[in-house]
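Every protein chain of the complex appears in place save one, which is left out.
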Amino acid sequence: MQAFDYVAAKSLSEAVNLLTKYRDQARILSGGTDLIVQVRENHRQVGMMVDIKGVPEVNTLSYNGSLEIGASVPCYKIYSNEAIKSNFPALVDATSIIGGVQIQSRASVGGNLCNASPAADSIPALIILGTQCVVNGPDGERSVAVEDFCDGPGQTALESNELLVKLVIPTPAPNASSFYLRFTPRNEMDIAVVGAGAAVELSADHQTFVSARIALGAVAPTPLFADDASSLLAGKPVSDESIEEACEAAKDIATPISDMRGTAAQRTHLVGVLTRRALNGAINRIKEGS
Amino acid sequence: MADGNGYKVVGTRPIRHDGVDKVTGRAKYGADLNFPDMLFGKILRSPHAHAKIVSIDVSRALAHPGVKDIVTSKDLPILSENILAEDKVFYKGHAIVGLAAVDVHTAEEALSLIDIEYEVLPAVTDVAKAIREDSVVLHQSLTTNTLGEKTGKPTNISSHVRHQNGDVEAGFAEADVVVERTFTTQTVHQGYIEPITATAKYNPDGELTVWTSTQGAFNVRQQVAGILDCPASKVRVVPLEIGGGFGGKTTVYVAPVAALLAMRTGQIVKVTMTRDEVFEGTGPAPATLIRLKMGATKDGRITAADTDLFYEGGAYPGSAVGAGANCMFAAYKIPNLMIDGFDVVVNKPSSHAYRAPGAPNSSFAAECVIDEICQKLDLDPLEFRMINGAKEGDRNPIGPRHGKIGYLETVEAAQTHDHYQVEVGNGKLRGRGVASGYWGNGAGRSSVNLTVNQDGTIMLLEGSTDIGGTRASIAMQAAEVLGIAAEDVRPAVVDTNSIGETGVTGGSRTTHATGLVAIRAAESVIEQMKEKLADHWEVNLNQVDFADGTFLNSDNQISFKEAARICSPVVGSVTESTTGAGGAFGTHVVDVEVDEDTGKVEVLRYTAVQDVGTAIHPSYAEGQIQGGAVQGIGWALSEEYVYDQKGQMVNASFLDYRMPTSYDTPMVDTVMVEVPNPGHPFGVRGVGEVPLVPPLAAIANAVSRAIGVRMTHLPMNPGSVLKALNKI
Partner (left out) sequence: MSRKVHVQTQINGENVEFLCEPRQSMLEVLRNELDLTGAKEGCNNGNCGACTIIVEGRPVNSCCMLGVEAEGKEIQTIEGVATPEGLHPLQQKFLEHAALQCGICTPGFIMNAKVLLETNPNPTEEEVRFWLAGNLCRCTGYDKIIRAVLDTTETTGVSTNG
């Protein structure tokens, strides 16, 4: 493994200063479950690892009007959190299938996002939940919508002297729920061939879609917000026909590649299957919850 | 007392002797040895699937601080191309340069400073393409040895063997139904969890010590001594605990390089592969292309079979096509038969043994065609096997007559099992598949040394490395003969200087062969003790008896323990080339459900029946069967080497190679049929290989029946099932 230096930052400003000093040579270390392996396998060059797990702001996990998840909060704390289980189930779906439980002990949603894999499980879940990413840098704080955060595989909207601090997710409306699932050949310990998430708000009688947000993973260079597929459902009856229409619209925006994990045709087909299952999953949760 | 088999120890389930060390993390495996001045070795491997090596310049690497030595094939006393390539590389991952440095990171850094100029050649990584006239040829010196004749023309087909029996054309003419199919399987890996590793020490007096994780310490000794051109007696191989092998650790990869670096530096050198090196640089099981035509009468009698087997040898000749041919029809009576087997080189790692080498591939074809015949004839597939199945005295279609075997017993046990009695379920795409399988099992050289302690306990030294509980199964056999408890025999696997020559722990031979030698050694101990007691009691030898753990004559009766106090020291030492391995059969039943939208196959229920002869330690015999079945689930559904256009393996990691996890598998119900093997005093048959033979076809038959489409390609991953369902 290439040699690098390591600093365990104690504050946001210390972390930002290190990033400013080392710029492209520096990399934020949180759970490390992607980063350490990438450096070991020479997929990423790093001269300075800035460990932020000791920074208080990135460890926050609170639900007061909105959900705030610090960038370093590991998956297991997210899926064990009662408020998240009740209100943001798609986040539980996603975080409980990232790696094995050993990975989930360390891997954070913030890290999953900053790693910017097209197949990252948590990103579609964050997109459908309307997440804002709070970023800190030398000029202070700014906020980025999560669907705008990833620029390409491994590429994000972060400047080299910025870091992700926390994710802010608004409280869902009543009669709303969310669902994320992926397709993998193995039942666990696998990378999504396709991932799909859906957040749905229904009318009080559960007969009509008030709104929906659909997001897809592993079918484009970045996880996608399926804008048309989402918006067309608003006002539509909750029916197989409406859902099929959304599935077809979701398939339209998929531009998958063929690789060892699946062919483009297989992925496009799976977008339809998984979008349907995600929508139905969210709808069933609303019905079960009422 | 074991349950009714007449034995006291055999058939019981004692805690294995090496168990506590293994559950507490104290057992020392291959990579667990550390020495204060130890160097770490690394191997530079080819990034190309096929290339000429134009030049190698190690000067920058040698100048890197911390690097101690660098070797290439020129430094090997005897050239061994798969250890370090000479002037050509034949697969991505082919070893070229070895180096030693002060730590593993420094060694890795130095690898990137080695400059090699390649002339990249076109590569062929598919057996179907490699056999074509216009294919890239790997070895210009390789010509086909066809039916004993050399063709003289460069080719990738290294050999063509034929087995012929009866009149195939007449047999097909007699058939009411004929099925012909072409099957393909992909390269798969043994998938042992412990990477290949070796540590070597060289003393100025010429004594070389190699600590390694291996299925056969004496094989390592022979190969290392051969490549380094030194007497075997100067090489001591110390087998450490072995973290899985499945045939993959019956040859050497890094041990000669570690030894050479140790000889040259005078320091201890450890070389351990990374996981991607294991996938790309060690011998996997061959991909195969198999065409098979089989005919049967409408009352379900097989009349003829004609098959072509193309097995990938990888970079060098030597695939398991011969064993594939031997095993594929062994369960059946087939009057007319033609088997043509071809060993084909391709730009992949040199193929190597993997659990019942060759047999799963060919049996996949045979058992799937049989299933299709059953469907066409509307015959129950187990009933079909009862009609055609072999029993004692029947001829293996290409070999000698079967001795006492338990094949039909496995079929009967499957038929009557609850699993086969209940419906597979409906409403979804569900199917049930069955398949049988055979492995001939091995015998051969083993050595055991028994020392009787004064307290009546026994030290048992053996040369067989313990890959899955054989310390226990060997010790139990000695204990049975000596009339003492399994716990009173303390087994130890020792180095090549401390025991007689012993073959590999492989071919399902160890519990049979080393067990048999342990029995002989125990019998020798009893004889010696009888002699000493005769002296002690001042009676004739023939007046001393031994029965049920007790020595006695007309006036005396003492336990083994008491006798030990009188007789010690007693040593029974036996080394013997054993024979009498009994072939064994298994029949598996599996239920699957296919997700019609995603193509994913879920294994719902799995029952594996096997004739184990006599199970010495039933838990470990069951464990072998369960482990084999799950490896079969992986081979059938998810495992394969995926290659890109340039012949590069793109999934050389545990993440993307996709071996089954605990969350992908059901419990595996085992039924052990015991038809004792007459070639062993307790009736032992080898257990380990058989269970990997039936699963591929059993699962393929289940999937085919579930979706109504005959599956002929492995793995049956979601993409291929979706295609079969015409969904993509």
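Think of it as A and B in the order they're written, each chain with its own count starting at 1.
Simple rule for what comes next: contacts are C-beta pairs under 8 Å (C-beta built on N, C-alpha and C of every residue); 3 or more make two chains touch, one makes a residue touch a chain.
Worth saying up front: this structure is predicted, and the values here are computed from it rather than measured.
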item: Omitted-chain contact residue, chosen from B:Tyr192, B:Phe310, B:Tyr407 or B:Tyr420; value: B:Tyr192
item: Contact partner of the left-out chain, one of B:Gly468, B:Gly583 or B:Gly719; value: B:Gly468
item: Residue of B:Val71, B:Ala130, B:Ile242 or B:Val321 in touch with the missing chain, whole complex considered; value: B:Ile242
item: Sole residue of B:Thr144, B:Thr614 or B:Gln631 that reaches the chain not shown, by the stated touch rule; value: B:Gln631
item: Those residues of subunit B which, in the complete complex, touch the missing chain; value: 13, 15-16, 18-20, 22-29, 31-32, 34, 66, 104-106, 190-195, 241-246, 272, 274-275, 467-469, 617, 619-620, 622-624, 626-631, 653-655, 659, 661-665, 667-668
item: Positions on subunit A where the hidden chain makes contact; value: 1-6, 8, 29, 31-33, 36-37, 39-41, 49, 51, 53, 76, 99-103, 105-106, 187-189
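Please note the rule applied: only the chains that are shown with their structure count from here on.
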item: Rounded Å distance, subunit A centre to subunit B centre (Cα mean); value: 43
item: Of all residues in subunit A, those that touch subunit B in their complex; value: 1-3, 183, 185-191, 193, 259-263, 265-266, 269-270, 273
item: Complex contact set, residues of subunit B against subunit A; value: 105, 108-109, 597-600, 637-638, 642, 650-651, 655-656, 658, 660-661, 663-664, 717-719, 722, 727-728
